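Apart from one protein chain that is not included, each protein chain of the complex appears where it belongs.
Showing chain A:
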Amino acid sequence: MVTDAAILEAVGEVVDPEVPVLTIADLGVLRGVRHEGDEVVVTITPTYSGCPAMDLIRHEVELTLQALHVHGRVETVLSPPWTTDWMTEAGKAKLTDYGIAPPPGTSAPAPFPPSQSRANAPVLLQLSIRCPLCGSPNTSELSRFGSTSCKSLWRCNSCREPFDHFKAI
(Lines give C-alpha, C1' and ligand atoms only; values in the text may rest on other atoms or scores of the structure.)
Protein backbone atom coordinates (compact mmCIF):
# COMPACT_ATOMS: atom_id res chain seq x y z
CA MET A 1 0.00 0.00 0.00
CA VAL A 2 1.47 3.30 -1.09
CA THR A 3 0.62 6.15 1.28
CA ASP A 4 -0.88 9.43 0.11
CA ALA A 5 2.24 11.22 1.27
CA ALA A 6 4.39 8.94 -0.87
CA ILE A 7 2.11 9.49 -3.89
CA LEU A 8 2.24 13.25 -3.42
CA GLU A 9 5.98 13.20 -3.07
CA ALA A 10 6.46 11.11 -6.20
CA VAL A 11 4.06 12.97 -8.51
CA GLY A 12 5.28 16.26 -7.03
CA GLU A 13 8.61 15.57 -8.77
CA VAL A 14 7.02 15.91 -12.22
CA VAL A 15 8.52 19.02 -13.83
CA ASP A 16 6.93 21.80 -15.83
CA PRO A 17 8.00 21.13 -19.44
CA GLU A 18 8.25 24.89 -20.13
CA VAL A 19 10.38 25.65 -17.05
CA PRO A 20 12.10 22.33 -16.33
CA VAL A 21 13.73 23.50 -13.08
CA LEU A 22 10.32 23.78 -11.44
CA THR A 23 8.32 20.81 -10.23
CA ILE A 24 4.53 20.90 -10.19
CA ALA A 25 4.80 20.95 -6.38
CA ASP A 26 6.99 24.09 -6.54
CA LEU A 27 4.48 25.73 -8.87
CA GLY A 28 1.40 24.92 -6.85
CA VAL A 29 -0.06 23.13 -9.89
CA LEU A 30 -0.33 19.91 -7.88
CA ARG A 31 -3.40 20.34 -5.68
CA GLY A 32 -3.82 17.08 -3.85
CA VAL A 33 -4.70 13.42 -3.78
CA ARG A 34 -7.90 11.70 -2.70
CA HIS A 35 -9.55 8.29 -2.91
CA GLU A 36 -12.68 7.31 -4.79
CA GLY A 37 -13.44 3.66 -4.10
CA ASP A 38 -10.29 1.76 -5.03
CA GLU A 39 -9.07 4.59 -7.24
CA VAL A 40 -6.59 7.33 -6.40
CA VAL A 41 -7.42 10.73 -7.87
CA VAL A 42 -4.62 13.27 -8.25
CA THR A 43 -5.85 16.83 -8.84
CA ILE A 44 -3.91 19.46 -10.77
CA THR A 45 -4.82 23.02 -11.78
CA PRO A 46 -3.59 25.07 -14.76
CA THR A 47 -1.69 28.33 -14.32
CA TYR A 48 -3.66 29.80 -17.24
CA SER A 49 -6.82 28.45 -18.92
CA GLY A 50 -4.98 27.70 -22.14
CA CYS A 51 -1.73 26.41 -20.66
CA PRO A 52 -0.49 23.89 -23.27
CA ALA A 53 1.75 22.16 -20.72
CA MET A 54 -1.21 20.62 -18.91
CA ASP A 55 -1.61 17.64 -21.24
CA LEU A 56 2.03 16.63 -20.81
CA ILE A 57 1.91 17.19 -17.04
CA ARG A 58 -1.21 15.01 -16.81
CA HIS A 59 0.51 12.28 -18.82
CA GLU A 60 3.66 12.41 -16.67
CA VAL A 61 1.58 12.15 -13.49
CA GLU A 62 -0.22 9.11 -14.94
CA LEU A 63 3.12 7.48 -15.76
CA THR A 64 4.34 8.18 -12.23
CA LEU A 65 1.22 6.52 -10.78
CA GLN A 66 1.82 3.50 -13.00
CA ALA A 67 5.42 3.27 -11.83
CA LEU A 68 4.15 3.21 -8.25
CA HIS A 69 1.64 0.47 -9.23
CA VAL A 70 -1.16 2.74 -8.07
CA HIS A 71 -4.54 2.48 -9.78
CA GLY A 72 -5.52 6.08 -10.34
CA ARG A 73 -6.37 8.96 -12.59
CA VAL A 74 -5.69 12.66 -12.92
CA GLU A 75 -8.36 15.32 -12.60
CA THR A 76 -7.99 18.94 -13.66
CA VAL A 77 -9.71 21.48 -11.42
CA LEU A 78 -10.14 25.21 -12.07
CA SER A 79 -11.36 26.33 -8.68
CA PRO A 80 -9.95 27.92 -6.64
CA PRO A 81 -8.05 29.62 -9.47
CA TRP A 82 -4.28 29.27 -9.43
CA THR A 83 -2.31 32.24 -8.22
CA THR A 84 1.40 32.99 -8.11
CA ASP A 85 1.02 33.09 -4.31
CA TRP A 86 1.02 29.30 -4.41
CA MET A 87 4.54 29.11 -5.75
CA THR A 88 6.90 27.91 -3.02
CA GLU A 89 9.89 29.95 -1.83
CA ALA A 90 12.14 27.12 -3.03
CA GLY A 91 10.47 27.38 -6.44
CA LYS A 92 11.09 31.13 -6.58
CA ALA A 93 14.76 30.64 -5.76
CA LYS A 94 15.08 28.01 -8.50
CA LEU A 95 13.44 30.36 -10.99
CA THR A 96 15.94 33.12 -10.24
CA ASP A 97 18.85 30.70 -10.66
CA TYR A 98 17.37 29.63 -13.99
CA GLY A 99 17.30 33.26 -15.22
CA ILE A 100 13.60 34.03 -14.75
CA ALA A 101 12.57 36.77 -12.32
CA PRO A 102 10.07 35.22 -9.87
CA PRO A 103 6.66 36.73 -9.16
CA PRO A 104 6.53 39.39 -6.43
CA GLY A 105 5.56 38.39 -2.90
CA THR A 106 1.83 38.73 -3.25
CA SER A 107 -0.38 38.74 -6.29
CA ALA A 108 -2.27 41.95 -6.89
CA PRO A 109 -6.05 41.40 -6.99
CA ALA A 110 -6.02 43.07 -10.39
CA PRO A 111 -2.83 44.32 -12.03
CA PHE A 112 -4.46 47.60 -13.03
CA PRO A 113 -7.85 49.19 -12.62
CA PRO A 114 -9.47 48.70 -16.03
CA SER A 115 -12.48 50.70 -14.92
CA GLN A 116 -10.67 53.96 -14.55
CA SER A 117 -9.33 56.40 -17.04
CA ARG A 118 -5.58 56.80 -16.74
CA ALA A 119 -5.85 60.51 -16.02
CA ASN A 120 -7.78 60.11 -12.77
CA ALA A 121 -6.57 56.69 -11.73
CA PRO A 122 -4.42 56.25 -8.67
CA VAL A 123 -0.86 55.52 -9.70
CA LEU A 124 -0.11 51.90 -8.93
CA LEU A 125 3.37 51.43 -7.55
CA GLN A 126 4.97 48.06 -7.90
CA LEU A 127 8.23 47.00 -6.32
CA SER A 128 10.77 46.83 -9.09
CA ILE A 129 11.51 43.47 -10.62
CA ARG A 130 15.15 42.57 -10.05
CA CYS A 131 17.25 41.35 -12.94
CA PRO A 132 17.83 37.62 -12.31
CA LEU A 133 21.23 37.86 -14.01
CA CYS A 134 22.93 40.82 -12.30
CA GLY A 135 20.49 41.60 -9.46
CA SER A 136 19.91 45.22 -10.47
CA PRO A 137 16.51 46.71 -9.60
CA ASN A 138 16.85 49.08 -12.58
CA THR A 139 14.69 47.16 -15.07
CA SER A 140 11.85 47.96 -17.45
CA GLU A 141 8.96 46.01 -18.89
CA LEU A 142 9.09 45.46 -22.66
CA SER A 143 5.82 43.58 -22.99
CA ARG A 144 3.18 42.24 -20.59
CA PHE A 145 3.16 39.05 -22.66
CA GLY A 146 6.19 36.77 -22.91
CA SER A 147 7.37 33.40 -24.19
CA THR A 148 4.55 31.62 -22.35
CA SER A 149 1.22 32.76 -20.88
CA CYS A 150 2.64 32.98 -17.39
CA LYS A 151 5.55 35.27 -18.22
CA SER A 152 6.17 38.87 -19.27
CA LEU A 153 9.21 40.22 -21.10
CA TRP A 154 11.64 42.59 -19.36
CA ARG A 155 15.01 44.21 -19.92
CA CYS A 156 17.70 45.09 -17.40
CA ASN A 157 18.85 48.68 -17.79
CA SER A 158 22.11 47.91 -15.98
CA CYS A 159 23.43 44.81 -17.76
CA ARG A 160 21.19 45.33 -20.83
CA GLU A 161 20.12 41.68 -20.90
CA PRO A 162 16.50 40.83 -21.66
CA PHE A 163 14.84 38.39 -19.28
CA ASP A 164 11.51 36.69 -18.55
CA HIS A 165 9.46 37.51 -15.48
CA PHE A 166 6.89 35.12 -14.03
CA LYS A 167 4.04 37.61 -13.78
CA ALA A 168 1.69 37.96 -10.85
CA ILE A 169 -1.84 36.69 -11.35
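Definition applied: a residue touches a chain if its C-beta (ideal position, glycine included) is under 8 Å from a C-beta of that chain, and two chains touch if they have at least 3 such contacts; residues count from 1.
Going forward, contacts and distances are computed from a predicted model.
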item: Protein name as given in UniProt for the chain not displayed, "Iron complex transport system permease protein", "Phosphoserine phosphatase", "Ring-1,2-phenylacetyl-CoA epoxidase subunit PaaC" or "Choline dehydrogenase"; value: "Ring-1,2-phenylacetyl-CoA epoxidase subunit PaaC"
item: Residue touching the undisplayed chain, where the options are A:P46, A:G72 or A:P132; value: A:P46
item: Touch residues of chain A, complete complex, unshown partner; value: 46, 48-52, 77-82, 110-112, 114-119, 142-149, 153, 169
